[in-house]
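In this view, the complex is presented without one of its protein chains, the others remaining in place.
After this line comes subunit A, so read on.
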Amino acid sequence: MRINIKKTTFLWVITATIGLSSCKKFVDINDDPTRLKDPDASLILPAAQGRIGFTMGSDIHRFTSLWAQQFAAQGGGSAQPTQYDKYAVGEGDINNTWAATFGGTLSDLQKVIQKTETTSPRYSGVSKLLKAYVYQTHVDAYGDLPFSEANGFEANLKPKYDSSSSIYDALIGLIDAGIADIKKASALSPTTDDLFYGGDMDKWERFGNALKLRIYIHYFSANGTAADATKAKNGIVAVLATNKLLRNNADNFQMRFLTSANQTNPIHQFEGSRPNQFFPSKTLVDLMNAKSDARRNSFLTLFSGSYVGATNGLGDITISTNFSRMSTYLRGKLSAGVYGGEAPIRMLTFAEQNQILAEYYARTNGGADLLTADTYYKAGITASFGAATEFSDATEAAAVNAGLTTYLASTNGTIAVGNAIQKIIEEKFVANFGVAIEPWTDWRRTGFPVLTPVSPATAIPRILPYSFNERSYNPNTPARPSVFTKTVFWDK
């Protein structure tokens, strides 16, 4: 074999030269071919909604429903929920849900708003309403929050905190802006990518008004001032004047889940992955037992022929599974002993709206509107019974439905002077089974239902800690002395 050395050398030199001159192209490859930098709003909105739905059935639901004693934890000291149940929710426990909401949901909503506000305002409007919902619930849970400077990305890595009352004020404006946006001409409109209302702008408007009602009713609290009451009253009057409220359970603000794996609702998923750690609380079950509430048929399973709740605060030491468990209302259709998991995560229901209005009428006008209040109270109960059978089979549905008439006809179905607020809130407490934060908020406002702190604590927490990561990396994060300190502005 003969090799022409000169030629070979020459080829090397050429190769090397080409290598260097095409260097720019060779190294200009730092753009990810598989990820998007600027997807359409129709791709971002479902991510935000999915995260809202998931989050409201996840950590923040566990913390607040244990504290409000809708649920009680079990499984021994190494099962984290038993620690939460004893009010040991640390800042570290908040990291996940906090990052999901701020780094996830609110970022995505912000991106949609920025992209669509001028061109496709239906998207921005829906996003503003969702943002208002997120802030309403999170202000109730955490008090002061980054709001006006939040989600500024690179421009502001350490946003300041706004007071809970100022955020509440701003939310009304945000809802108004959202409703205004969805009424504007829009190049693109949400359809199936809207996981909550399927692009029905009328329902979004109704939800916006219902959310305002929830915000205003919070101003009524045990030691609320006259000014608070006036503010709430004026606000609610204005909302009622729109005549655009939730009309029935079909208007409920909720996220529906599917039966397919990892697409079922997160409360149901938790029950699967951490069985025997999260049972309906004795507080809730006893309340329902006392009223022979027929919703127990779909809310709870029977244990040895009766409905038995778990006592809060005992699950770290006294381990047992001898309790009722949640049933179709929260876990979806039951077939061959297996729940489908498609039940929605409910966030603001028609039943709640009715109880808000019942409370409003019971509290205002010197009690003269108690009859109106009673009407809404009954409507709320009816709505809740209606929703209770959504995933029931015929037998279960019949049992629930049969109970409604009796229930309404009994003292349970009527409010009277002196017990109105307690009855309304207790009714709301039952109807909001599976709803995060709000039952705890109602307890903080009204003291109902009457809750006994778990031993050895002497009080029930009134605020969640801030996320450890947030506090570590944002020097503006306020100090948080104790979870037992009244912190949110309406918690007086």
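Simple rule for what comes next: a residue touches a chain if its C-beta (ideal position, glycine included) is under 8 Å from a C-beta of that chain, and two chains touch if they have at least 3 such contacts; residues count from 1.
Note that contacts and distances are computed from a predicted model.
Taking the options "SusC/RagA family TonB-linked outer membrane protein", "sn-glycerol-3-phosphate transport system permease protein UgpA", "Cytochrome c-type biogenesis protein CcsB" or "HEAT repeat domain-containing protein" in turn, only "SusC/RagA family TonB-linked outer membrane protein" matches the UniProt protein name of the chain that is not displayed.
Screening A:T311, A:T364 or A:S467 for touch with the missing chain picks out A:S467.
Contact with the omitted chain, checked across A:T321, A:T411 or A:T485, is made by A:T321. When the full complex is taken into account, the listed residue touching the unshown chain is A:F270, out of A:Y168, A:F270 or A:Y407. Taking the whole complex into account, subunit A touches the unshown chain at residues 1, 3, 5, 8-9, 12, 16, 19-20, 23, 26-39, 42-44, 46-48, 50-51, 53-55, 57-59, 75-80, 83, 86, 88, 90-93, 95-104, 106-108, 110-111, 145-146, 150-154, 156-159, 192-193, 195, 256, 258, 260-264, 266, 268-277, 316, 319-322, 341, 456-457, 467-470, 472-475, 477.
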